[in-house]
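As you look at this complex, bear in mind that one protein chain is not there, while each of the others sits in place.
So that you can tell them apart, the chains are marked A, B and C in the order they are listed, and the count of residues begins at 1 in each.
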Amino acid sequence: MLTKVLIANRGEISVRILRACRELGIQTVAVYSEADRQAMHVRYATEAYLLGPAPSSESYLRGEKIIQIALESGAGAIHPGYGFLAERSDFAQAVEDAGLEFIGPKPSAIVAMGDKLVARETVTNAGVPVVPGTEGTGNLSDDELLKLAPQIGFPLLIKATAGGGGKGMREVTNLDEMPLLLKSARREAKSAFGEDNVYLEKLILGARHIEIQILADKHGNVVHLNERECSLQRRHQKLLEESPSPFIDEGLRQRMGAVAVKAAKAVEYESAGTIEFLVDKDKNFYFLEMNTRLQVEHPITELVTGVDIVKEQIRIARGRKLSFTQDDVQINGAAIECRINAEDPHNNFMPSTGRITHSVLPTGPGIRVDTGVYPGFEITPYYDPMISKLIVWGETRAQAILRMRRALEEYKIVGVRTNIPFHQTMMDSHRFMAGQYDTRFVEEEFSMESISEDKVTHPDVAAIIATLVKHEQTERAAHVVRRNERDTSNWKWVSRWERLTK
Amino acid sequence: MLTKVLIANRGEISVRILRACRELGIQTVAVYSEADRQAMHVRYATEAYLLGPAPSSESYLRGEKIIQIALESGAGAIHPGYGFLAERSDFAQAVEDAGLEFIGPKPSAIVAMGDKLVARETVTNAGVPVVPGTEGTGNLSDDELLKLAPQIGFPLLIKATAGGGGKGMREVTNLDEMPLLLKSARREAKSAFGEDNVYLEKLILGARHIEIQILADKHGNVVHLNERECSLQRRHQKLLEESPSPFIDEGLRQRMGAVAVKAAKAVEYESAGTIEFLVDKDKNFYFLEMNTRLQVEHPITELVTGVDIVKEQIRIARGRKLSFTQDDVQINGAAIECRINAEDPHNNFMPSTGRITHSVLPTGPGIRVDTGVYPGFEITPYYDPMISKLIVWGETRAQAILRMRRALEEYKIVGVRTNIPFHQTMMDSHRFMAGQYDTRFVEEEFSMESISEDKVTHPDVAAIIATLVKHEQTERAAHVVRRNERDTSNWKWVSRWERLTK
Amino acid sequence: MKYITTIDGKEFLVEIIDDRHISLDGKIVKVDFESVESQPVFSLIVDGKSYEAYVYEGGEDLEILVKGKLYHSRVEDERERRLRAASGGLVVQSGPYHLKAPMPGLVVSVVVEEKQEVKQGDVLLILESMKMQNELKSPRDGVIGRIQIKAGDSVEQRQKLLSVE
Partner (left out) sequence: MKYITTIDGKEFLVEIIDDRHISLDGKIVKVDFESVESQPVFSLIVDGKSYEAYVYEGGEDLEILVKGKLYHSRVEDERERRLRAASGGLVVQSGPYHLKAPMPGLVVSVVVEEKQEVKQGDVLLILESMKMQNELKSPRDGVIGRIQIKAGDSVEQRQKLLSVE
């Protein structure tokens, strides 16, 4: 029986898991880097222990130290979240060897799916279609890859064997440019994952990136929780996801779901996992990879299915059977997630660092915000620039879009630039509204300007406000303090509690 | 076609309706009193107009002025929210006479249900059971009421004919005390509603207060959206509601629902409405009254049915037919609402006024907060002390309770006392967990102390924190400013944007 | 620096040793204490246990919200403590209790009369505010002293209403 869980992560996903634990009556252990001493996940947990300095390699990637902390604090299990150690089979194995429960799949499943070549072979044997590419023979040299490339055909992708999140990925349109791109892909893979193996894969144009969420218990039961549409990406980073996909019909959903379950069973999968597919415009689908962990965008599935994926992970880790069958899984309405990042969409999505001094979260019907950020939080260059995930639910996709517009306008973040204007522009774009987009849409066809200019703007109002604020500042600086008329009216009285002015 | 709506209200419900309008692409007009110039509903609306000074009689109750503002601003409809003018048939009539749409029922339905005696007669004729009491002959004198009381039997209730929310309500246990109680009930009714008519009703002991939400379009279609359990009250003010009720089985739900639809049809009801019932321990149910308006606790129904009641009101006002039938209405999981009020549960629920200087809303899975309050907001004695409605959804009632515990602990409000500790104690109480409570539970059997003492407390931790804070303040006051070690560490850099220090 | 810190009536002796150590009732405790920039939010880690606190001033005292529970604290250094002891401040129970309006409102009725004996918990008067009639009760047994208001009066927050002697 799990009564205490260590969460080997930081930021929003750490808080998300802490909340699930709290709702299950489970004690929690947080770990943190020096940069995160004040972080929400540290304050929220029952216990918290320092890992080391800010860089991940000296803190959140220190698997041995994390296991030691789990043992010393009496935690019976470790939840890795996503990123960091989540897909390191050696870590999962070390957790098991230490007599602890790893809240995720068995190390063998991580191994099988973690090496993309092995993964492709495994699922192919199980009858799952894969994208044409260099598979099977393992780590090829540049010369070998250059020889195989014309057989696959251009355009194609160079991808890191150990990779994910677009790191070490390069698009190649002809053989001439390939040697240089191989070099830079290997360099990026090395720095991100510690190894520089890459492989080639046919680039399917006009493709959609669609993934199937699965849940598998320790008793061989596997169900899928329908699809997530993740085609809106920039530099292979997902920006916005929705479920269900406006492109997928019920027949295709059932076929993809059945294949996803097959893929999971092929590696005797346990816990939550995601099978990513490319779907071409003719609705052929190809296995891309399996993410053997909780996914960033899991909340949209939670909102349309009513299943709490993190709680299910914990229940599965406790040895429980899934409490529902495939037939119980319904699609109720539609959900959209916008990843709110500290980056400036008007300036080439440049990351923005600094302190968030003020923040107003959108609230009210159908809105969920998952975040680890708070007023006073400093966005550092050490970790990814995600501020929060803004997730909405609507009775229909149209209602969800309208609600997301409302939420984005309500959301106020002061202190850093954010990509909220990008999401606003996206919600206003006809292509998004029509559901007609693929993985190239954001980079190749979408523009911040073309659509923004149609919107009503209020430069005159901004001018009035700016001037009045500046005028008040000037007046105050000159010690010409006038009393506000309202402050002397008869409805004013003494406030009982004064804020602690620090 | 409605394109602009005036919301004749303030606070959380005004913001709730503004959000629905924004999600439907409808322009909005807010009205406000002098005390509410900075309020969220004023800032959130497209347009905003001053009504008058803080007291409701000089602002939010000025129906003529509100209609005039609607006409001048080009609003085609008025949404009254709840309270204030929501159940004034003369206002609804005046809105209609001005050529505007009243987002609510026809004046005749408000008249029929607004006078409780007429209401009881109407529904009795439609075959709906009512609580025994003085009905039919209208406004009786004290002498007449004193004569009729023994026929009804004690204990009984004195209730204001025009009333609601427990105002002008008195409980009478014997004839001797009745004359004085009649006097005070009439005085309170007069001050609250402008008229002092009262009636008598049998007090059903051990009763639950359960209400059925209905929606009716302009085409004669009426559906019910199941029940809300509202038995947790203090001084006839609801504190906490849940849906579904742990007391109601499917058969009873269908019977009560059918009766509620019958009651609504008896007055040719349109828009959203609520039929309140008393249910005794043997599951007999009696019509209490119909609230011909949106209800404070409507969100719990929204969370379990997926129906957006405010949007449906607007669609109905636009003349649309209901887009679903009774068979489409399902119960999905369970929802609980805690009314977060500025009142001190450790001090006899004394209202607490003052400025909210800091606030952290709970977020994450399954949580909704409806509020009009923000940091900088001042709780005034002019309006009701509600800060927000904290609403959670869970797959099961147990999950909803656990989530509510989590949400209550996350919710931080600095500046005024709140009743959050009351709700925490309630969530920990065995009676609540078992679903075994009636309308007397809070006042007669529930205690803040008995349960709180079982909880683990941390006075030693509070002592350490208090001392360290005081110590830092003292040090700072003495200008002995030490540099914090961390501030000079190498992960510190200059923040790009500085908060505007006002 | 030594402090006497009272939490809801319970006294603790707290000595600040250095930035990382305090002594609590004579026992040395290693503390890791941080505040969030510009916010009334504090984080304390003691022996791995993590506590988040919201701290604000309520009159002379600090109010400390930890794990959903609000603690009332008073922190005094030795000099302050001696001063208060000398002035008899430690014996709060004696002397008249002045009932003040907890909020602005309208006096609906004064239930007691001057010189009337009252028990702890007896209702003294009814104040209408925020659309509610609020019963103000006696915090202890005593005799009603001067009544400074009457039914129908509007009162301001903290205005003296009556005393219990």
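Methods note: a residue touches a chain if its C-beta (ideal position, glycine included) is under 8 Å from a C-beta of that chain, and two chains touch if they have at least 3 such contacts.
Because the structure is predicted, anything quoted here is derived from the model rather than measured.
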Missing chain: touched chains present in the view: A, B
Option touching the unshown chain, where B:Lys65, B:Arg355 or B:Arg431 are the choices: B:Arg355
Residue, one of B:Val42, B:Ala162, B:Val267 or B:Ile336, that touches the chain absent here: B:Val42
Contact set of subunit B toward the excluded chain (per top definition): 30, 37-38, 42-49, 73, 355, 357, 374-376, 378, 493-494, 496-500, 502
Where the missing chain touches subunit A, by residue: 167, 188, 192, 235, 348, 350-353, 357-358, 381-385, 408-409, 412, 414-415, 420-421, 424, 455, 457-472, 474, 482, 485-486, 499
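Simple rule for what comes next: only the chains that are shown with their structure count from here on.
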Comparison of B-C and A-C by number of C-beta pairs in contact, larger one: B-C
Inter-chain centre distance, subunit A versus subunit B - centres from mean C-alpha coordinates, in Å: 37
Between subunit B and subunit C, centroid-to-centroid distance (C-alpha), Å: 31
Centroid distance [mean C-alpha coordinates] between subunit C and subunit A, Å: 46
Shared interface positions of subunit B, touching two or more other chains: 352-353, 357-358, 382, 409, 414-415, 469, 486, 499
Multi-chain contact residues (two or more partners), subunit C: 34-35, 38-40, 55-56, 62, 104, 157
